[in-house]
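First up is the structure itself, then whatever we jot down about it.
Only one protein chain is missing; all other protein chains are in place.
Showing chain A:
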Amino acid sequence: MDEYIFNVDNGYLEGLVRGFRSGILARGDYLNLVQCETVEDLKVQLQATDYGNFLQNEPSPVPVAVIDEKLRGHLVVEFQHIRNHSVPPLSTFLDYVTYSYMIDNIILLITGTLHQRQIGELRSKCHPLGSFEEMESVNIANTPAELYSAVLVDTPLGPYFKTCISQTDLDELNIEIIRNALYKAYLEDFYKFCQDIGGTTAEVMGEILQFEADRRAFIITINSFGTELTMDDREKLYPTCGRLHPEGLARLAKCEDYDHVKAVADFYPEYSAVFAGAGTNPGEKTLEDKFFEKEVEIT
């Protein structure tokens, strides 16, 4: 029955997305880009793609930061167009996509404020998809409690902040804990939302979010070796919506070096393959590279 009324809410957007899908850069486009020797060549090659004349009004030579900004701006315009034409549950789903960028922006603003950077300078570096109205007030907070009560309580990230208020001040360790705790709460909430929708959404997004949760658990564990983060604090940052929950996460929490982590990954065939080819020698792919490849494979 839903198929008859699908086009009422989603027909236009599905057509748009199919068009965007065909405009994604293919292997041939990348081969052309690799052949470029100057930024001007790059501009000409990109004009032939769906990006079009996005750099037309920029004076040469174009800095890399401007190209990055303009490319991202192109994506943001398309995303916001889809978001503006969507209704629940698609609008809620798209909002969830923006929350990860919001978290990154908040952390960037807090860190920049701690280092006496001007709010205008920080604001221009924030990701546009993660913008929210109260962003510029982040610099007034000195403790997580102030940050919550003054800024975040009315934002979509408010509910995720409850676990972070117990921190007493904003130093590097606590900011890292806040970042990862926010992301954990967001990921678990997003996973629950997708499962509640059910159907293809639950199946496809479930796999993606489980992989993301497990990847974060592995990376947090490996990067925490030799730092002030204790094993108990580390365990609290693991998202629990992945395949590793609960036994894998319990084992990861007790790991003391890279080999222990690799031993935990060996219990899961999809992750043992990722760890198998990774290394730090020149010419080898790093663990992050292998995780990126796996992510592309899944999506």
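Quick note on the criterion: contacts are C-beta pairs under 8 Å (C-beta built on N, C-alpha and C of every residue); 3 or more make two chains touch, one makes a residue touch a chain; residues count from 1.
Criterion: contacts and distances are computed from a predicted model.
K.L.:
Have a look at "2-methoxy-6-polyprenyl-1,4-benzoquinol methylase, mitochondrial", "Cytochrome c oxidase subunit 2", "Vacuolar ATPase assembly protein VMA22" or "Presenilin" and point out the UniProt protein name belonging to the hidden chain.
P.N.:
"Vacuolar ATPase assembly protein VMA22"
K.L.:
Write down which of A:G226, A:P246 or A:P269 is the residue touching the left-out chain.
P.N.:
The single option touching the absent chain is A:G226.
K.L.:
Out of A:N10, A:T49, A:T111 or A:S272, which is the one that touches the chain we can't see?
P.N.:
Among A:N10, A:T49, A:T111 or A:S272, only A:T111 touches the chain that is not shown.
K.L.:
Among A:E172, A:D196 or A:E295, exactly one should touch the missing chain; which is it?
P.N.:
The one listed residue touching the chain not shown is A:E172.
K.L.:
Thinking of the whole complex, not just what is shown, which of A:D68, A:D154, A:D266 or A:E295 touches the missing chain?
P.N.:
Counting the whole complex, the residue in contact with the absent chain is A:D68.
K.L.:
For review purposes, identify every residue of chain A that touches the missing chain, sorted by number.
P.N.:
68, 104, 108, 111-112, 115-117, 121-122, 125, 172-173, 175-176, 179-180, 219-220, 222-229, 280, 286, 288
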